[in-house]
Each structure stands twice: as structure tokens, then as C-alpha cells.
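Note that this complex is displayed minus one protein chain, with the remaining chains in position.
So, chain A:
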Amino acid sequence: MRLRQESHGGVNVISMDGRLDSETAPRVQQELQALFPDDGLVVLDLSRTMYMSSAGLRVLLLVYRQAQRSAVRLALTGLSDDVRAIMDATGFLGFFTVVESVEEGVEALTV
């Protein structure tokens, strides 16, 4: 699992490559925490996340809580159909702003 951070017109785009499961989750969580700004706009790009387990979803839940505590506005993009269905059925999806692309996320968070 690799994390990358870029700036897109003032928005932090964090993308995650690889598998997000119980093996990688603790490290991803730490790295995300370090990459996360105290305020501003973040788009989490999951289009290169090959697999996400329930532990992975819990990482997202923690990210959501971190964003809530700080002044960060957060959007998710690149959800696979499977991940989207699981997040929907378990109610996690409702916590997030979900967008179809990084560009849409930048737009959604900056207007």
C-alpha cells in the first residue's frame, strides 16, 4: 500500500495504491494521519485501491472522524462498485461526500 499526496488547485489529493486490509491498515492509518492537514480540502482517491476489507473501511471511518474534529472538508473518489455497495449497505457511505473524479471533488469542495 502506497500513499501519495498532490495539490490540485489548493485541494490536497491523497491517493492510495494497493490493498487496504488488516495487514496494511495500521500503517496506512498512521501515514494518513501525518498527511492530513489541520484544515482545508482533501480528496481521497481510491481508484488505485485494489482491495478494501472491513478493516480498510474502518480506516476510512477514522479519517472521517479526524476530518470532523478538524476543519477539513473531505471527499472520496474512485470507489469501486463493490466498495460502494458495502459502504452503502453498512451506512458508512452516508458519512462521506462521494464524487466521480478528482476534478469533480476539487469543484465540489471549492464552491
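Details
We adopt the following convention: a contact is a pair of C-beta atoms (placed from the backbone, for glycine too) under 8 Å apart; a residue touches a chain by one contact, two chains touch by 3 or more; residues count from 1.
Note that contacts and distances are computed from a predicted model.
Of "NADH-quinone oxidoreductase subunit M", "Spermidine/putrescine ABC transporter permease", "Isoamylase" or "Cytochrome c oxidase subunit 2", only "Isoamylase" is the UniProt protein name of the chain excluded from the display.
The chain not displayed touches chain A at residues 21-23, 53-55, 57-58, 61, 65, 85-86, 88-92, 95.
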